[in-house]
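For reference, the structure I am asking about is given below.
Of the protein chains in this complex, all but one are displayed in their positions.
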Amino acid sequence: MKDRRLGIRGWIYGGKHNPERFLYTLHRLTGVLLVLYLSVHILVVGSRAFGQEAWEGAMRLVGLGNPVVRFFEYLLVVVVLFHAVNGARLILGELGFTIGRPRRPIYPYPKESIRKPRPLLWILMILAAVYLAFAAYNFFALPA
Amino acid sequence: MSARKKDPNTYIFKVFRYQPGKDEKPRFQTYEVPLLHPGMTVLEGLIYIKENLDPTLAVRYSCRMAVCGSCALYVNGKGILACHTALREFPSGKLTVEPMPNYPVVKDLMTRMDEFFDHHRQVKPYLLRPQDRAEIENPTREFLQLPEQLEEFLQFSYCIKCGLCVSACPTVATDPDFLGPQALMTVARYNRDSRDGGTVYRLKVVDAPHGLWNCHFAGACTEVCPKGVDPALAIQYTKRESVLHALHLNKLPRFRKKLAPVAPPPKPNRRPGIPPAPERTVPEAPAS
Partner (left out) sequence: MREGLGWTLHLLAGAFLFILLLAHVSQLHLISFGGGEQALEWSAVLTRALSRPQVIAYLVFLAAALYHGFFGLRNLLIELPVFRRRVAAVTFTVSIIGIVLFVYGLYTTLALYLQGGGA
């Protein structure tokens, strides 16, 4: 018997499904990145407890002032914003606020739990994009 | 644009063929199926192949009208009920027919559903009423339920257990122990039923690793459900219930579940003033 279980491949593609299914994967990916960043971040900023030299050494080590590092710092803000916005949608949905109520399934089916939160997600994404545009102006246009 | 078929009344079926134990690996076989009537369905196409072109093709079906949930499969990457999807929904005329992913294949388009029904059984899919044990064991009357209370769970009781939601779920793709959308949806179907008093027992089952909280609201189950059951909605409501229980807020009057009462016994004279029945005009038939 062949088990056609998709495995991690199924996170990325498991057939033609709704966009939220891809957000699921992106949320996990950004989440893992943020946990890794958080761990390194705690270790790096902890150096301040050991005096000015340790702190400045740590800042040199992570490449402060390097334009490439600056670009990755901006990417970090993008990742944080995505995870925050999508997480807000998930929290509101999981607590039953944005997903509608059960109703008789009459064709064409309303599919409320995924369609109803979509405008909210759009609004949040637009707000996030505005913030990110402002951040990009800060990162790349303003003199450091 | 993909190449259009030559004859608008011919459909090309590219069907997944695999017989475990006999074939080394799956292959695709192509058949040409004529459109026999305008409303011809994918299932009718598969039956046409089985009857006229290749009797070795295995496909499971029973009612042919989206009630039994046997013929769930994937066409062009979309989960459908074969009996519920017209061939004319595929204007390109090309159909890639595959069994549902995330299930073991029995043969060709047939998938093994043991795990699916095991998970369904685990969540106690029946009315629990430990508060009225005597009434449940020796029922005297029905439970009273208002139409509004029925609406609370009616949508979730439309499930035909075709298994499409489980095949679409990204968590199921990596975790075979995950209960899956269907079983978790069933929890809400019974927990939201005013006749049921077993919320705590069902939460105990799903509030564990590989249970309720391994759903991360991807919504693919709702997208794919052929009966409009909206499993994602049901699961999020169960999560809300789980949060309320974890914070002990379920004891607040606002969130406490009001159990449906047992109906009172009927009165001997239902309506006074009904005249007695007239006398018989035809003699009673002799007992044979």
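Chains here go by letter, A and B, matching the order in which they are written, and residues are numbered from 1 within each.
Rule of thumb we're sticking to: a contact is a pair of C-beta atoms (placed from the backbone, for glycine too) under 8 Å apart; a residue touches a chain by one contact, two chains touch by 3 or more.
Bear in mind that the values here come from a model prediction, so they are computed numbers and not experimental data.
**Q** The complex has one chain that is not drawn here; which of the drawn chains does it touch?
**A** A, B
**Q** For the chain left off this view, which of B:I12, B:A66, B:V243 or B:V262 is in contact with it?
**A** For the chain that is not drawn, the touching residue is B:V243.
**Q** Please output the residues of subunit A touching the missing chain, sorted low to high.
**A** 7-8, 28, 31-32, 34-35, 38-39, 42-43, 45-49, 52, 55-56, 59, 64-65, 73, 77, 80, 84, 87-88, 91, 94-95, 131, 134-135, 138-139, 142, 144
**Q** Determine and list the subunit B residues touching the chain excluded from the picture.
**A** 171, 174-178, 203-204, 207-214, 239, 242-243, 245-247
Keep this in mind: only the chains that are shown with their structure count from here on.
**Q** Could you please state the distance in Å, as a whole number, between where the Cα atoms of subunit A are centred and where those of subunit B are centred?
**A** Centre-to-centre distance between subunit A and subunit B: 33 Å.
**Q** Going by the contact rule at the top, pick out the subunit A residues touching subunit B in the complex.
**A** For this pair, the touching residues of subunit A are 1-11, 14-18, 20-21, 23-25, 27-28, 90, 93-96, 99-100, 102-107, 109-114.
**Q** Tell me, which parts of subunit B touch subunit A in their complex?
**A** Of all residues in subunit B, those touching subunit A are 18, 20, 26, 74, 76-79, 99-106, 112, 151-156, 158, 167-168, 170, 172-174, 176, 192, 216-220, 222-225, 227-230, 232-234, 236-237, 239-240, 243.
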